[in-house]
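The complex appears here minus one protein chain, its other protein chains still in place.
Right after this comes chain A.
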Amino acid sequence: MTGVQNTGGRRAARSDDDTRWPFLLGVRHHGPGSARAVRAALDAARPRAVLVEGPPEADALIPLAADPDMRPPVALLAHAVDEPGRSMFWPMAEFSPEWVALRWALDHDVPARFIDLPATHTLAWQGEEDVGARREPQETAERAGAEGEPAEPGTRARADGLRADPLATLAEIAGHDDAERWWEDVVEHRGAGVGDPFAPFAALDEAMGALREAEDGAGENSRDLVREAYMRLQVRAAQKEFGDDGVAVVCGAWHVPALRRRTAVAADRALLKGLAKVRADLTWVPWTHRRLARAGGYGAGIDSPGWYAHLFGAPDRPVERWLTKVAVLLREEDRIVSSAHVIEAVRLAETLAALRGRPLPGLAETTDAVRAVLCEGSDVPLALVRDRLVVGDVLGEVPAGAPSVPLQRDLDRLQRRLRLKPEAAERELELDLRGETDAERDRLLHRLRLLGVAWGEPAVSRSGTGTFRETWRLRWEPELSVRVAEAGVWGTTVRAAATSKAEADAVAARGLAEVTALAERCLLAGLADALPTVMRILADRAALDTDVGRLAQALPALVRSLRYGDVRGTDTGALAEVAAGLAERIFVGLPPACAALDADAADEMRRHVDAVHGAVGLLEETAADATGGAAGEGASTEGGRHGRGLRGRWREVLRVLAGRERVPGVVRGRAVRLLLDDGQLDHEEAARLMGLALSPGTPPAGAAAWIEGFVGGGAGGGLLLVHDERLLALVDGWLTRVPAEAFTDVLPLLRRTFSAYDAGVRRTLGELVRRGPGERAGAERAGPVPRGYADGLDTERADAVLPVVRLLLGLDDGRGSGGDGDSEPVRAGTTGPWEAGT
């Protein structure tokens, strides 16, 4: 063991009297077996002080553990005050030995202290190793204390595992894959724990000593030595204060031999000189069973916290109770599980345990029994059992009196007022924004998201659409407490913090689209104070940005925000101004930007044109609504003028685009279509433009692109053609006029346009074309029409039929005695059932 004097070797013979104290209870973190053993040992020993492995700054927080509102699993959170992002946890579940020790001390009025290295140092280490981790990507570090000097990966990994969970290593050596099983089998079920509560710890002490000697050199690392030195000093100090025979220490089993070793005080102090410091703040935060694996403080993880909690809490018959819980869960999921199933499962579990040579059934045996009996061999329900019961969704609670950043307190207040409890299980929340409470809840969730506390995710609502409804998916993860603590630098209330963060984000935003997205979020979160800043920055950015595409991308988001503003009742005058300004810039910039684009860019520009068109429409609506509501008639107010003016100017732009040659065909066609839809163009004009675009002089690709712009865009264009005969006539007319050679060139592009339509739409189009006569104004027939299929009557053919008709009707021999109602001679030119040709 390098670096530390090894006086008084471990193997020296000791008498029971003087070396029982201080009691070193080496435990497995989060092990219920260890927890029970600790409780029994403390009851028997009755120390005058209890020392626990943990950050000493948390000593002031210990009394809170006795608070009735404190419900594990909870964790001690230490975070660096000046550096958000650096934090560490020491989680404790109700079956953690540390928690049991603290509660015992509080219940028996015995002082309890934490004796691990202070968080200021360990947080500083974490910062160093983060830097190191960035340099060496293969370091799979867990925070604080689990780092080794660069030895070869094999030994280092093994040493890491050993240090983190030495009992698991012992269990592995003994042939068990689960450390808790091994502890149960070895200590609890064999009845050794019943007799002498200290025997298991003494045995563990020796075993750990042997292990540490065996791993000599390969696993040592400097940080552990420092921590152990600190712990030794603390134990010494406590012994001085409470007497040599009054101190019990609960720490990880790995450290027990180090604490028992006698070393010189000076040597220990020397190790502690010159450690880096960082200002740290500590508090209790709620934790979940799921995160017990991600400790951060210890590095030990457990896979089945729900099972351990059950083992710890069950008064008797753990197996029967567990299987009953499983049966209840499966019944809730509509599987048929009867009591007979449970009986058989218990029998199977116990016999399996006997077969495997274990004194009592453990998690593996019960899982196998559940699979074979309750789940009928299938692994699918078993996964559910594992998720809900073996891991579990328990979220701890921390009393209101715990120290926390003001932001956390504000958040707690809001949560209580709005009756929105944080829960570990995921759930969906539907909010109706017309209600006051729901609207506030929505705002709170949006503000939290702005601050980086992603408690809720907006979800697509299943039932009902409409701007009044918002659906959220909520899930409280324990890390969110850290985020809240970090966000505390922004302000003391949620609203203030969100406002300053939004402003800071706006200043730091890189692109125009970011700022508009931020504006949208500000509106969603109801941060009216942040809006002026964001708007100013938006206006500045828009003024400086020369890329029409980006501007066009930003506009729809802005207009959406305007609409939200109306729905949520915020004042959006400034926003409307900015939107109008942005729209103006786009109008000016669009025609030059459309010149000389290649096919991909042209497609994108077409999309922009569509987006802007939609946005302008909404803008005018919104402006009209706003002014209409405000000023009654709203005839000549700014907003109204804005709105109408905007649309008029947009139409001008479209006209320009439609007429300019250098603009790619797709965009031109789209512009013509939009004008046609708006009623600004009549069909003759559209036909003329189409004719121009599709005249033989233009290259076929350009013509097909024009068509694509005109009627393309998926179902919308197709339906338009179906319902508007005149447009169909236009297209049909052009198509039939195309000469044969050009047709083959044009065909692939046309096919692309028309293949985007639905099959139903295509069929309808085909039938319409086949049916032929409708109002085909302006269409010419190509080629001669087969006789009898023209529009008007073909009198020659009609005359030819007359004799036969007379014969049929019996008019010739004058026998028509009223049997047929058609006694009038059929004359050509009257309409009747035999119109020529149809």
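Annotations for the structure displayed:
Methods note: a contact is a pair of C-beta atoms (placed from the backbone, for glycine too) under 8 Å apart; a residue touches a chain by one contact, two chains touch by 3 or more; residues count from 1.
Quick note on the criterion: contacts and distances are computed from a predicted model.
When the unshown chain is looked up in UniProt, the name that turns up among "ATPase", "Putrescine transport system permease protein", "Ger(X)C family spore germination protein" or "Sarcosine oxidase subunit alpha" is "ATPase". From the options A:Arg356, A:Arg763 or A:Arg797, the residue with contact to the unseen chain in the full assembly is A:Arg356. Within the complete assembly, A:Glu376 is the residue of A:Glu376, A:Glu426 or A:Asp677 that touches the hidden chain.
Only one residue from A:Glu172, A:Glu206, A:Asp281 or A:Glu344 touches the chain missing from this view: A:Glu344.
Listed by residue number, the positions of chain A touching the unshown chain are 336, 338, 340-341, 344, 347-348, 351-352, 355-356, 364, 368-369, 371-373, 376-379.
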